[in-house]
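Left out: one protein chain. Kept in place: all the others.
Take a look at subunit A:
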Amino acid sequence: MQKLGDFKLPQFFNYPPYFTYSPALSAVVAHALAHYFNVLHSEMNWVEDIPPQLNLLVSRPVRDTREKQVQLWKDFILDYCKTQHIFVIELEEEFPLFSNPVIERSLSHEARKAFLSALVTEGRAEWLDKGHRKCLILWHRIQDWADIILRFVKDNGLEDGVMTIEEIRSGIESRGTELHGIDRTILMRALKLLEHKGKLAIFKGTSTDDEGVKFSV
């Protein structure tokens, strides 16, 4: 089984068709439309998605194939990011998952965007920019991160304590926990969530290095 570093790659990764965003329309319909619009059959790739009302233009197996492909890639991306502690994927940069040199296939830009968008729809990712070039991956949801922080606080007897943001991310106590090296944006969001619940107060210092938290758990 192929590995990427220590990560065991799923079998679909070696099957070329999974690197082509599978069609949204039934082939027979696409062919008919191509005739109607007088374009080449092979140019009918512009159809990225079909609104549910037009599902009659899509055969059940075509829909199933598309759903299966999206699900496989979503799970793969989340799994990989979780084990490798990756928080941000940049669409324009090379990301090991998006290409398989062994079978000489790469996901197109549209495909990458489609799979990441699917993660966003499911609440497991967020676009960081309007142009949808950077994606924040929530392999733990913000709520889960909040729970992890609370556990961290209890484990270290910080119920009434104070800690800087940086210490939470990279201090000695964080070593060996999932908080170590956490993305700053995600951490701030989780902390703000806990602030809303009255579990802590965020205060600014003289610089971002001094930004800290007073816990009241």
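Criterion: contacts are C-beta pairs under 8 Å (C-beta built on N, C-alpha and C of every residue); 3 or more make two chains touch, one makes a residue touch a chain; residues count from 1.
One rule holds for everything that comes next: contacts and distances are computed from a predicted model.
Participant: Pick, from "Ribonuclease", "Acyl-CoA dehydrogenase", "Vacuolar protein sorting-associated protein" or "Zinc finger SWIM domain-containing protein 7", the protein name that UniProt gives for the chain of this complex that is not shown.
Facilitator: Options "Ribonuclease", "Acyl-CoA dehydrogenase", "Vacuolar protein sorting-associated protein" or "Zinc finger SWIM domain-containing protein 7" considered; the missing chain's recorded name is "Vacuolar protein sorting-associated protein".
Participant: Of A:A27, A:V47 or A:V162, which residue touches the hidden chain?
Facilitator: The one listed residue touching the chain not shown is A:A27.
Participant: Among A:S106, A:T164 or A:T177, which one is in touch with the chain left out?
Facilitator: Touches the omitted chain: A:S106.
Participant: Of A:V62, A:L138 or A:V213, which one is in contact with the hidden chain?
Facilitator: Touches the omitted chain: A:V62.
Participant: By the contact definition given up top, give the residues of subunit A that touch the hidden chain.
Facilitator: Residues 10-12, 14-20, 22-23, 26-28, 31, 41-42, 45, 59-62, 64-65, 67-68, 72, 104-106 of subunit A touch the chain absent from view.
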